[in-house]
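Every protein chain except one is present and positioned as in the full complex.
Coming up: chain A.
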Amino acid sequence: MLASAIALTLLFAPPDAASPAPVSASPPTDDAAEPQAPDAPEPPTLVPPGTLVLAPAQPGEYQVFDTDGRPVGAPLTRDDAADPPDELQLPPGVYFVHGPESVDPVVVASGLRLAWDGERVLPVEVWSANRAAAEAARAEETLAAAAVAEPVPPPSASAPTHRWRAWASPLASTLVPGLGQFLNGQGGKGTGLLFGTVGSMIAASALFRLGNDGTRPLPAEYARLIGYGVFSSAAPLLWIYAITDAYRVATNKEVEPKLDHRLRLSVTRMMTVGFRADTRRPGFYDDWSISLMGQAARRFSVGVSDLSVKPGGSEGPQVWQLGARVDYRVFDRKRLWVDLAAGSIVQIVASGGRAPLDPDAARPRRVIKLGAVPYAQLDLRYFVLDRVSLDLTPRVAIPLTTRYYSANRALPRYATELELGLNLSTYF
């Protein structure tokens, strides 16, 4: 890209613009001044400006900088590729356009109108012709696809069908996973989602009910716990996917993740499988929580995380959990985002002691302890709608104190935990 920009600079730049040193502010050296007649210095040459047409396809905010890194003009915001292009009158030279995903060099040549389409710098006439041809091809493709797909129902009949599907398909998939896909004419996908969801629920229930009386071999018990974790997570994920996919297909919308969201609300289930003090009964550790993250700057989010309450029952400790997290989006292409995140869970644990045998003696006082669990995690987000994603979140955590999970389960301090999280996130 940089090489093509330099080549274009040399191609389009007028001869006097190629050697700008004489008009620079730096004083000429004695050697340079000697051959010229110093008595009557020539006035600086005035170079006519060039026109740069900014027409990137990617929506977002764009800012032009000169080679010294100074901003040129005000930032430009483009919401859509169909927006009218922005034009800048600039002195000839090389500039850099900072876009939402990359920084690209562009060239401005004296007296010429050049267009930057997000990838290349072209003469405006060539860019206009390309754009017109691309639009025509797209229109033809759409018409051809429509012609192949259906026997061209009258427009008056197709419009109500779409409106009906838009609410009926997701509702149907809410009631019976996969049913919305059948309404959308995707029988295969609907069958897969139906059997996948129901099968996962049955498998999770069966594995849970198997229980453990301490006689099962350890590998089999670990397999049972892992299987329970997989199926009990897959069931809601498939169900949610069925609902959102039914809506997306019914409305015939492309998923465009909300890059410039302000808030992200996530419901998370973190889980792992590990040892317990009872050697014959390993444990399934899971933790449901809510996170609310704000996008403080582009790609960078910060917020409260891991919010949950564990009542503890009559015997176990009561645990209030909160946390803080920062994350940075390192990748966002189409429907897949990847975030790197770090944070810490804080647990407030309250527990009373056992009542003494003497009924007249005072009960032991309630003990309150604080705990902390720092962690780092990777967020793999797959958008099922513009503002909804299903996320897979592997995490490594090292509790600095005893860490409490649901169902009165706990893991000791300093025990490194590799967890797998599953999130449902919505973006506002």
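Going forward, a residue touches a chain if its C-beta (ideal position, glycine included) is under 8 Å from a C-beta of that chain, and two chains touch if they have at least 3 such contacts; residues count from 1.
Keep in mind that, in the parts below, contacts and distances are computed from a predicted model.
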Using the UniProt record as the reference, specify the protein name of the hidden chain from among "Succinate dehydrogenase cytochrome b558 subunit", "Amino acid ABC transporter permease", "Ribose transport system ATP-binding protein" or "Adhesin domain-containing protein". "Adhesin domain-containing protein"
Considering the whole complex, which of A:Val230, A:Ile290, A:Ala324 or A:Ala372 touches the chain not shown? A:Val230
Identified contact with the non-displayed chain, of A:Val249, A:Met293, A:Ile345 or A:Leu424: A:Val249
Contact set of chain A toward the excluded chain (per top definition): 145-146, 148-150, 158, 184-186, 226, 229-230, 249-250, 252, 254, 271-279, 285, 316-317, 349, 351, 353-354, 356-359, 367, 369, 392, 394, 398-399, 401-402, 404, 408-420
